[in-house]
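As you look at this complex, bear in mind that one protein chain is not there, while each of the others sits in place.
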Amino acid sequence: METLTFHHKTVTPAGGAKAQALVGVVASGNLEVLVERTLPPAECTVEIATTAHGFGDIWRAVVGDFVARYPAGGLRMSINDGGARPDTVALRLAQGVRLIEEDAL
Amino acid sequence: MSKPDWGTERAARGERLAAAGSLAKGKIVDSADVTALLEAVIRPGDRVCLEGDNQKQADLLAVALAGVDRTKVFDLHMVQSGVVLPEHLDVFETGVAKRLDYAYSGPQAARIARMLFGGKIELGAVHTYLELFARYFIDLTPNVALIAAVSADRDGNLYTGPNTEDTPTVVEATAFKSGIVIAQVNAIVDKVPRVDIPGDRVNFIVEAGKPFYVEPLFTRDPGAITEMQILTAMLAIKGIYAEYGVKRLNHGIGFSTAAIELLLPTFAEKLGLKGKIATHWALNPHPTLIPAIESGWVTQIHSFGSEVGMDDYIAARSDVYFTGADGSLRSNRAFCQTAGLYACDMFIGSTLQIDLQGNSSTVTTSRIAGFGGAPNMGSDPRGRRHASAPWLKAGEEADPDSPAALRRGRKLVVQIGETFGDGNVPMFVEHLDALVLAEKLSLDLAPVMIYADDVTHIVTEEGVANLLLCRDKDEREQAVRGVAGYTDVGRGRDAKMVQRLRERGVIRRPEDLGVDPLDADRSLLAAKSIKDLVRWSGGLYAPPSKFRNW
Partner (left out) sequence: MTAPFLNDPAAVSWYEASARKRVVTLLDPGSFLEFIGPEQREMSPHLGIFDLPKQFDDGMIVGHGTLRSEKIFVAAQEGRFMGGAFGEVHGAKLTGLLRAALKADIQTVLILFDTGGVRLQEANAGELAIAEIMRALLEARAAGIRVVGLVGGRAGCYGGGGLISGCCSALVVSEQGRISVSGPEVIETNKGVEEFDSKDRALVWRTMGGKNRRLIGVADAFADDTVGSFRDATLALLEQPGRFDLDTLQAEQTRLEVRLERFGHCADAAEIWTALGIEDASAIPAMAAEDFVAIADRVQEASHDAR
């Protein structure tokens, strides 16, 4: 198991008021993202536990693009990864932000 | 000087038929005597076509050929579409066969690679189907053809049923050039439902007592289609189908194109595209196209072969499919390949590897799957002379400066896929494995499935790259890198140049096409399971057991 943590400064805080959201499941080629609104509005942290070793550079790139594209301020995002592909990771991160923005589930 | 004898081939055929004489009652040979029959009519060094492709297989005859006495029958030159059954390679292990010219080897991709490396097979070439068929009439004419049909009458008239496929082509080349045609049939009947092959082209028939094997290669379970494949399909529909108004087309067999088929009655219908795209097809009877057909999207379909479980549905939809007097499908691979080449404006399919210029290949260093029909479908026919709107538009994009009346159009050749494939293997590579293979086997040509200069578009979840608009090698490379996502090739992009290409519309991201990746959801699929397809078909589609969960 490899663990990675990325801290980012953000410009836009995440929308909505929900305290947390969860998307995805841990399965082969899939991952879960737990989104918690627990950080100061100008920060975003992404913590990853993955079974695939040695992909730190790709994770850094995916997380960097995500934070630049989506309003993720104030969010602590925790990932359990079952060996998902980068495109799936990017989609789940975006879905996590979308889900926590929504008023009701 | 003696007078030339112009009848040696006929005389040889007469001798072969005579050698088999005692084994046959009329044309009928007992299935227990098939191996003896093959030993009687096949001569060492013969060119033999053992019928089989990616679908139907003359399986009884394959087993019989693998069982011949190799002191009587050896060094054969196999000229056949498919290397699919274990027996197709067993004959090379035993020395019954020596040389091979073929087109497709999907299920045997790993074993054929090992045998090629081990020198067990003398390889002529890996062809496309149409190319191999062409050579049957020029320099690879079979001496003996071993074929499969559904039924025969006592005169040898054959009914090939929905899976006619290669049979008429193989028989044409063999029977009219003094060759021997042996057919395995499921049953011998008094009267065949329709005559697909006239009896005077068939020398022997063998009752197999069970149906010849057919692989359900074109069945894609909607349950396995992912959000990413749906996103990619949405981008293709908006960025290519709608953009060019593609009505006449061929689809590959991957999940991305299956997703497109299932989005036609939902996503594409909402975009108002019904009747404007995807109306005329060169396509096998894909079960995933049933919802589009039932929703009135499809005008007509010509097929290479049939598909397991689709026969009743096809028979009930004769307005759409080509059917015979008996009511069932008539497929024909040679004609359908020709249709795909000349009468379709687009081929879209997936691949395993794409290089920086857009060359693509399904060969890896340990697997040689062959080509089947893809290089033929996925190539620009230089002999085409009729115009159509998509063809003209693509031609203009590629060559805006030439006078319109002298400008060739272009067939749209689209490679679709996800940046990472099974097992997180990237689809984009600096160098194709096919090059390594060509070097290892000392081949004159690397087994490239679709050449870069034929590819017009690449679609991934990252967007659509329009290679027609690229003006030089560098632009082309950056366009490829620009849709290669987080692969090494993608991360090696020149970000500024990719941005410029995007401004020119060479690269179009989901947001440029008005597609929100978060909308890519399985609820958009017209059918989410095989059972849904059965429902759409009104119970006419009968999927094989391995696809059922009921």
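For reference, chains read A and B in written order, and residue numbers begin at 1 within each chain.
As a convention for this text, a contact is a pair of C-beta atoms (placed from the backbone, for glycine too) under 8 Å apart; a residue touches a chain by one contact, two chains touch by 3 or more.
If you're wondering where the values come from, they're calculated on a predicted model, not measured in any experiment.
Within the whole complex, the absent chain has one touching residue among A:Cys44, A:Val63, A:Met77 or A:Leu99, and that is A:Leu99.
For the chain missing from the display, the contacting residue among B:Arg135, B:Arg194 or B:Lys528 is B:Lys528, taking the whole complex into account.
Where chain A meets the missing chain, the touching residues are 1, 20, 22, 25-27, 30, 32, 34, 36, 49-51, 78, 80-82, 95, 98-99, 102, 104-105. With the whole complex as reference, residues 516, 518-524, 528-529, 531, 534-535, 539, 545-550 of chain B touch the missing chain.
By definition in this document, only the chains that are shown with their structure count from here on.
Between chain A and chain B, the centres computed from C-alpha atoms are 41 Å apart.
Of all residues in chain B, those touching chain A in their complex are 227-228, 231, 418-420, 424, 461-462, 485-486, 491, 517-518, 520.
For chain A in complex with chain B, the touching residues are 29, 52, 57-58, 61-62, 83, 85-88, 91, 94-95, 98.
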